[in-house]
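Only one protein chain is missing; all other protein chains are in place.
Here is chain A:
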């Protein structure tokens, strides 16, 4: 009787082990089946998007690598960066193509994807391209110069304008002086008995030309804090 009980216990243990192994195998099969299903869905998505966008070449299924997020050429740079599915009505895809990932990387770092999306949504469609370009440039300049960004560019340009104005005023004053000298010389030649003229006198009008004119630097629609 005791032997019978012992054998029965051993058999039950063996059966339990077999059940556990069967369950492990079945769960592994289910996992692999789910992965295959996901693969199939993603391939279907690729095919659908390629149908919608016939300009892009269709990738073969053997080349598609699901584990890598950069393998899907149909996604825009924004969706690829954010690791999400690129919908057909993605607002960012026309302005951040997959060929230039750095453009969106800068924009995302400075403004953030949600802010950019909101800004573009608030604009009419015909102005979004220019807005996206302007935002990209501002983000790029901010990445290059984290302290001043595009304000540094503005300051540089204003300085150059001031120097150009100064140089132009000086050149125009010299032109005025030379022409005045020529006129005096012509008058002397015509009237040799005239009194000697001091060539070093500069008219008050010529002196005004030396002062640079800053009146056109009218950035009044920008804040005074700059």
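Before moving on, here are some points about what is shown:
FYI, a residue touches a chain if its C-beta (ideal position, glycine included) is under 8 Å from a C-beta of that chain, and two chains touch if they have at least 3 such contacts; residues count from 1.
In this section, contacts and distances are computed from a predicted model.
Considering only "LOB domain-containing protein 12-like", "Proteasome subunit beta", "Large ribosomal subunit protein mL44" or "Regulator of G protein signaling 9a", the record for the omitted chain gives "LOB domain-containing protein 12-like", by its UniProt protein name.
In the full complex, chain A touches the omitted chain through residues 100, 103, 109-112, 114-115, 119, 122-123, 127, 129-131, 133-138, 140-142, 144-158, 160-161, 163-165, 167-168, 170-172, 174-175, 177-179, 181-182, 185, 199-200, 216, 219, 221-223, 225-226.
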